[in-house]
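The structure under discussion appears below in the form of structure tokens.
Every protein chain but one is kept in place in this view of the complex.
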Amino acid sequence: MSGFAAVLRKDLRLELRSGESTLALLALSMLVLVVLVFALDAARVRSVDAAAGALWVAMVFAGMLGANRALLAERDNGAIRGLLLSPLDPGTLYAAKLAAALIFMAVAEVGAVILMVLFFNLEFDASIARLAPILGLGAIGFSALATLLSAITGRTRGGDMLLPILAVPIFVPALIAGVKASGAALAGAPLDSMGDWLKIMIAFDVLFVTAGYLLFEHVVGEQ
Amino acid sequence: MEHLGYLFAAYSIIFAVIFLYVMFIWRRQTALDAELRTLEARMAALNERSAASPSEPRTDI
Partner (left out) sequence: MNNSAIRNWLGYSTLALMLAALFMVFDYVPPEAEQGIAQLIFYFHVPLAWVAFASFGIVAIAGVFYLWLGDQLWDDLGYAAAETGMVFCTLMIVAGSIWAKPIWGTWWTWDSRLTTTFILWLMYGGYLMLRASAEDTPQVARFGAVLGIVAALDVPIVIASVRLWRTIHPAVLVTKNGGHGLEDPRMVATLLVCLAAFTALWAWLLMLRFSQLRTRTRMSALSMKIAFANAAASDSK
């Protein structure tokens, strides 16, 4: 447990010192939302479905940026070797990376939700509270997937471009479920009415956290 | 016989793409064969050398 905490604390401290990743994340979410406001003409249309869609688009793109940074810190100066030589097992390392990515994503999500309400003419009411578990499940699934995949893409020539190409198709089920559930929540539906969507997201999360935990050792080792 | 054009298009594309993939495999095979010939030549050269000077370590694999 202490290894996990140590790696997590290190990543968070690194980020708190510079804050540049968080800032970039928030900026990117906002800019994506701005693009969608104009693309979907949010000024004239008052639509919870458009808002939910825009929110998830912003989250996915900001999330990919965050994921690349999660392993970037160690890769640049070979510090990953130090981590590997430590008695820390790869699964725990994965869990720590996942936790860090999750925290970054949560911060970005809070910002994105606030902006979404403002840009898409919604209200700060109970429907936003209902969004929280949906967005939480989405963040877990996405962080789990992206942490695993960014370990792969960070070390190939495709690099940053390759992560969305690999991650998006795999993320589709959680994306569909997340957008549908978010739209319903914003429209006022109670959480038990979207049971099917939530089940899909939970299944996705369980699958990918487990898969990531088990497979991470194969993607971080050296040659 | 309406839609015959579509049927023809679908089947032609299927066979065309399969044919193209077979061609792709064939071209790779030709390249592999050329590489193999090069390797065989180098091995023959190695064997000659080790036959000419038997005191050297065996290299004929």
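All chains are identified by letter, namely A and B, in their written order; residue positions are counted from 1 within each chain.
What we mean here is this: a residue touches a chain if its C-beta (ideal position, glycine included) is under 8 Å from a C-beta of that chain, and two chains touch if they have at least 3 such contacts.
Keep in mind that this is a model prediction, so the values were computed, not measured.
Q: Quick one: jot down which shown chains the absent chain touches.
A: A, B
Q: Any idea which of A:14, A:88, A:106 or A:162 touches the chain not displayed?
A: Spelled out, the listed residue whose C-beta touches the missing chain is A:162.
Q: Considering the whole complex, not just the chains shown, which residues of chain A touch the missing one?
A: Here the touching residues of chain A are 145, 148-149, 152-153, 155-158, 162, 165-166, 168-170, 172-174, 176-177, 180, 196-197, 200, 203-204, 207-208, 211, 215, 218-219, 221-223.
Q: Residue by residue, what part of chain B touches the chain that was omitted?
A: 1-4, 6-7, 9-11, 13-14, 17-18, 21-22, 25, 28-29, 32, 35-36, 39, 42-43, 46, 49-50, 56-57, 59, 61
Throughout what follows, only the chains that are shown with their structure count from here on.
Q: Cα centroid separation between chain A and chain B, in whole Å?
A: Chain centres of chain A and chain B, defined by C-alpha means, are spaced 44 Å apart.
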